[in-house]
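Complex shown without one protein chain; remaining protein chains in place.
The letters A and B name the chains in turn, as written, and every chain counts its residues from 1.
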Amino acid sequence: MADSGKPTLAMYWASSCGGCEISVLNIHDKILVVDEVFDIVFFPCIADFKTKDVKGYPDGYIDVCLFNGAIRNSENEEMAHLLRQKSKVLVAYGSCSYEGCIPALSNLTTKQATLDTVFLENPSIDNPDKILPQTSYKVPEGELDIPVFYHTVKSLDQVVDVDYYLPGCPPEPPQIWAVLEVIVSALLEGAPLPPKGSIVGARDVAVCEECPLEKHEKSITRFYRPHEITPDPGLCLLEQGIVCMGIATRAGCGALCPQVGIGCRGCYGPLGDVEDQGAKMLSAIASVIGVGDPSMEEDELEREIQAVVDTLPDPAGTFYRFSMAHSLLRRANVNGGNGKGEAK
Amino acid sequence: MNEQFEPVIVGFLCNWCSYRAADLAGTARIKYAPNMRTIRVMCSGRVDPQFVIKALREGADGVMIAGCHPGECHYVEGNIKTLRRFLLLKKMLKQLGVEDERIQLVWASASEGTILADAVDRMTEQVRELGPLNWQNTVLGGGNGQGQPAPIENSPVAEEV
Partner (left out) sequence: MNKEKVGVYVCHCGTNIAGVVDVEDVATWAGEQDNVEIARDYKFMCSSLGQDLIEDDIKEKGLTRVVVAACSPHMHEKTFRGACERAGLNPFLFEMANIREHNSWATNDKVAATQKAKALVNAAVERVVFQVPLEKLPIEINPNTLIVGGGISGITAALELADAGNHVYLVEREPSIGGHMAQLDKTFPTLDCSACILTPKMVDAGQHPNITLLSYSEIEEVDGYLGNFTITVRKKARCVIEEDCTGCGICEEKCPIKVVDDVFEAGLGYRKVIYRPFPQAVPKYPVIDKENCTYFLRGKCKACQIFCPTEAIDFEQEDEILKFQVGNIILTTGFDLFDARRIPQYGYGRLANVFTSLEFERMVNAAGPTGGNIFMRDGVTEPQSVAIIHCVGSRDKNYNEYCSKVCCMYSLKFAHLVHERLPGADVYNFYIDMRTPGKGYEEFYHRLLEEGTHFIRGRAAEVTDAARLPGEEGKLIVQAEDTLIGKQRRIPVDMVLLSAGIEARGDSKEISQLFRMGCDFDGFFTERHPKLDPVATMTEGIYIAGACQGPKDIPDSVAQAAAAAARVAGLITQGTVMMEPVRASINEEACSGCRICNTMCPYNAIVFHEDRNVSEVITALCQGCGTCVAACPSGIITGAHFTNDQIVSEIEGILWDVRSEPELVPGD
């Protein structure tokens, strides 16, 4: 609580794109209500706050902290610990902090490969001395430190205790506002908060519930990438072979993407009883591959189904697009092979 | 002297065909590798890919799914769905660095005890050759906090970057 008596609000971005910050602004005129109700005590995106400010706050000083972005490096992790210490309610805001989101896709490769791509093997890079970032570097004025780049991207709850998760990439304005409203009533009027660890700002049902496209029994004989066909408007995209994660993704966004002919990407994360969104999506989509029947010879059966599987180029990247950090395996095994540690 | 690595393989066997095949192998006193530990499901179609991944995550070195031959499924075509999921799962797991031989799908009818036993023997050797998977430690990192995959002993690529 601030000295003014108003509840305090913080918003911090770890490894993120900035879209979550913009999403908060996207609640339009309601941002004025936010400004009226809350005292903003740490929001590096919009104002000049420093880490030492946060360190100077008493523990629990921040009533609500909206933490977005994944844990990519040691600074992200330090800030996560710090903000946890200084906040009453820590919300994993947006898909990155909830489940890893796009940054976590780098878990499919190695730290080495990532740095090589960015700093060495890139057409727009001119780095003849092959300089790679070092965590510490001596200059005449002293020693400079930069955070350690982690091998594996983590979600927020893999480093600190999280109170609520607000999924989405980014979360949709009506959902953001709904969550803020709940928090505001709790803080100002003592209304009950949802149980700790809840997913807020999203529904307990899959996107299909909100999607107006017509759905029939599914039987997919080949998959298409979005640019390969023009889907029939009004008809379920998955049935037409376009991978739509809507079946395995929480609703709450209003099914915005399928309505304009783009398959849902899965950014609101998995449903309640699902531990691994990618595996569940895989199960569902593979189950409805419409080729192969029991009267075929075993070889033929395998070939026919494999032919359909071959039309789906990147299952890991597609099914784990947002949930890699929260998946069961979390990252790719780079030691795989013959036990000799040769990276894949 | 190093003890030989004994792979631990989790096997999902369907009640009607492959589980009975394993029963038959035992009844006939066929001796085969004890490395597969069976979990009974009513149909191989019950095997959720999440189970396979969970087993790998929890320390299994390999997973076997065994069901009825296509055309003989007690529930008509549950095994066809298993096959579809299996082929896509293998593709995805390959991207995640899990070698092909660690996940296998075997068809064995209730009278094919030998076939199942042979499949277990074969898979045990293949996985033994690949080495332990040990996902929690080897892949997720033995606690250096940075999520660095733990180095395999004597691995040339075990360097800090």
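The working rule: a residue touches a chain if its C-beta (ideal position, glycine included) is under 8 Å from a C-beta of that chain, and two chains touch if they have at least 3 such contacts.
Because the structure is a prediction, the values reported are computed rather than measured.
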item	value
Touching residue (missing chain; options A:S198, A:S219 or A:Q259)	A:S219
Hidden partner chain, touching residue among A:V41, A:L66, A:I242 or A:A284	A:A284
Absent-chain contact - pick from A:L166, A:A248, A:C267 or A:L312	A:A248
Among A:E21, A:D63 or A:D157, the residue in touch with the chain that has been omitted	A:D157
Positions on chain B contacted by the hidden chain, ascending	6, 8, 10, 19-20, 22-27, 29-35, 37-43, 45-51, 54-55, 58-61, 71, 74-78, 81, 85, 117, 134, 136-137, 140-141, 143
Footprint left on chain A by the chain that the document does not show	157-162, 197, 204-209, 215-219, 246-248, 251, 270-275, 280-281, 283-284, 287-288, 295
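In this text, only the chains that are shown with their structure count from here on.
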item	value
Mean-CA-position distance for chain B and chain A (Å)	30
Residue ranges of chain B touching chain A (in the complex, touch as defined)	48-50, 52-54, 56-57, 69-73, 76-77, 79-81, 83-85, 87-89, 91-92, 95-99, 107, 129-131, 133, 135, 138-141, 145-149, 151-152, 155-158, 161
Chain A to chain B touching residues, read off their complex	74, 77, 107-108, 111-112, 115, 148, 150-154, 274-276, 278-280, 282-283, 285-287, 289, 292-296, 298, 301-302, 305-306, 309, 312, 314-317, 319, 327-344
